[in-house]
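Sharing a structure with you now.
A single protein chain has been omitted from the complex, and every remaining protein chain is retained in its original position.
Per-chain residue numbering starts at 1, and chain names A and B are given in the order in which the chains are listed.
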Amino acid sequence: MDSFEWVDATSVEQAVALLTAAAGPGGPVVAKAGGIDLIDLIKEGVVRPARVVNLRSIEGLDRIAFDERGGLSIDALVTLAQIESSPEVRGRYPALAESARHAATPQVRNAATIGGNLLQRPRCWYLRNHYFHDDGVDAAAALASGEHQYHAIFDNAACALVHASTPATALVAYGARVHLAGPGGRERTVPLHEFLRPPRFEQDRDTTIEPGEILTRVTVPAAARGTRAAYHKQTERDSYDWPICDVAVVLEMNGDAVAAASIVLGWVAPTPRRASASEQALIGKPLTEALAREAAAHAVAGATPLAKNRFKVPILEAVVRRTLRAAAGA
Amino acid sequence: MDQQGNSTILGPGAGIVTLLVNGRAVRAMADPGTTLAEVLRYGLGLTGTKIGCDRGACSACTVWLDGEVAASCMTLALDARGRQITTIEGLADGAALHAVQRAFVEHDAMQCGFCTPGMVMSCAALVERNPACTLDDVKAAVSGHLCRCGTYPNVFKATLAAAAQRRTSAADAESRR
Partner (left out) sequence: MSAQKPPTKTQTVSYGIVGQSIDQVTRSVPENEPPPLPANASLKVIGKPVDRLDAVQKVTGKARFTFDVQLPGMLYARRVVSRVAHARVISVDTSEAETYPGVRAVHVLNQPLLQHARLRDEKADAAARYPTIRYFGQPVAAIAAESQRAADAAARLVKIVYEALPHATTLEAAMQEGAPLVFPGPTEQPSTAGGGGAPPGLPQRGNVRGPDTGQMFGLPRGDAAAAVSGAEIVVDAEYRTQVQTHVPMEPHAMVADWREDSLTIYASTQFTTSVRDEAADMFELPKSRVRVISDFTGGGFGAKYGIGNFGLLAINLSRKAGAPVRMVLDRREEHVSSGNRPDSLQHLTLGATGDGRLTAIQLESHGTGGVAAGAGVGFAHALMYPCANVSQQQYDVFTNAGPCAAFRAPGQVQGIFALEQSLDELAHRLGLDPIELRDRIDTGPTDDARARKVERQVGAEKFGWSGRRAPNADSGAVKRGMGMAQSQWVSVIHPPTSCEVRITDDGSVEAFTSAQDVGTGTRTVLAQVVAEEFGLRAEDVGAHIGDTRYPSGPPSGGSRVTGSLTPAARNAAYRAARELAARLAPALEANADDIVFESGRVGVRGAPATWMPFKDAVKKAGVTEISHRAVRQDDYEGYMMSMPQFAVGRHGIGGVQFAEIDVDTETGSVKVRRLVAVHDCGRPINPKLTESQIYGGVIQGLSYALYEERHLDPASGIHLNANVDQYKIAGSREIPEIEVHILEQLGGQSSTDARGVAEPANVATAAAIANAFFNATGKRIRRLPLTPANVLDALRA
């Protein structure tokens, strides 16, 4: 890796100021939390920062808190390992705990932060190869006619890239919001599913984060009584692997019947996809095997797989059905 | 931080970094782009930690940061400041091997040996944290490790044996009180 300038930020305001300052001619100024995504992109020659703003030195940005009214608050520097082992998360947001538990490796989970995880760029083998960032190379076209086995089966006409974050699948299902601090002391909050935008090769970020902004927190509403949830990440290899697809299901129950449902599909569309038709099919009914099967069929209806990722369709359908049943039985 | 309250800019050139390695404060040259694995191996001559992929995907570079497993190839040296770094060289107590090291020897949990230091670090962390660990716990603890020679079955046996031994010596110590 080439070197860069390094500044240890001591506050959110200072970090914002540093990120907003004009970059020198040598490359961009970027923020670093756990560094897992950034270091990979630098090593692959995709990102060449002139300056790195270290966020890990900011105190007080690493807490998980829960209260019955406000719900869950996870600061940006909280690691995936902390999320996985937090009693509040396990007890009240089990799909989120499960998604964190299956992300990457134990070593990476100890370093990777939720902020960095949500902001990471796709794990596409075209995007992470600097050759496809050269002038004159049409990476999206290469992907479309090339090896897109692990890419989108929905909304893939312009570009088949998918977001990589698996905790995002669970967080979207729980209705999470992200909180951002920006220049001039500005703060804003955005639903996570709006914050993530379709990835593109020509972008340098795949969220609506603006230059100079820092993601400070993720909040998740308090779940209603009797909420049931399940999460499943379907992989080729169990030890650790990027998913074929992942599915998060959060059900609000009214007795035996489903009152509200949130079914989110990951790694099959550019951003985590709400299976709305599936959700509608469940309302007011008990979640039987037959209903789960019907809802799963809705989830894959309208898929437009590419030549090499058709296999994702039946797998997604099976995983949706099974995750629904797991949530119902939870 | 400078007098105006601005943080100092480090790099891009190298500077002296003080790190706590195996219980001692040591100084090495590193620039912001230097990884912990690089400074350990090339700055401090601690070549026990290996680099198998340099992307955090094989875990050969595993060290402990404050007792927790970390991929040293994906940790920048500057991010290791102020943390207790334990490498494979620091696991034994002088000539007395760690229980996991002894068990690895006895159960032939190595072949070529390149992935071994990292494996030992993860297994030792597990046994210290949870001496009641099961086979599934062991598999989870080494789920990030890649071994092409196929030592996994013996790694599992060795780690469970070391854990059992830990439980026995803990029970012995308990009963002597």
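Convention: a residue touches a chain if its C-beta (ideal position, glycine included) is under 8 Å from a C-beta of that chain, and two chains touch if they have at least 3 such contacts.
Note that the structure is a prediction, hence the values are computed from the model and not measured.
K.L.:
Sort through B:I9, B:C53 or B:A164 and give me the one touching the missing partner chain.
P.N.:
Result: among the candidates, B:C53 touches the missing chain.
K.L.:
Please give every residue of chain A in contact with the chain that is not shown.
P.N.:
Against the missing chain, chain A presents residues 1-3, 125-126, 129, 131, 142, 145-147, 149, 234, 236-242, 244, 311, 314-315, 318-319.
K.L.:
Contact with the hidden chain only, please: which chain B residues?
P.N.:
On the side of chain B, residues 33, 41-42, 45-55, 57-58, 60, 87-89, 91-92, 97, 101, 104-106, 108, 110-117, 120, 138-140, 142-156 touch the unshown chain.
Please note the rule applied: only the chains that are shown with their structure count from here on.
K.L.:
Quick check on the complex: what are the chain B residues that touch chain A?
P.N.:
1, 6-14, 31-35, 54-57, 59, 62, 65, 68-71, 74-76, 78-79, 122, 139-141, 143-144
K.L.:
Give every residue of chain A touching chain B within the complex, in rising order.
P.N.:
For chain A paired with chain B, touching residues are 1-10, 14, 35-36, 39-40, 42-43, 51-52, 54, 56, 81, 104-108, 110-111, 238-240.
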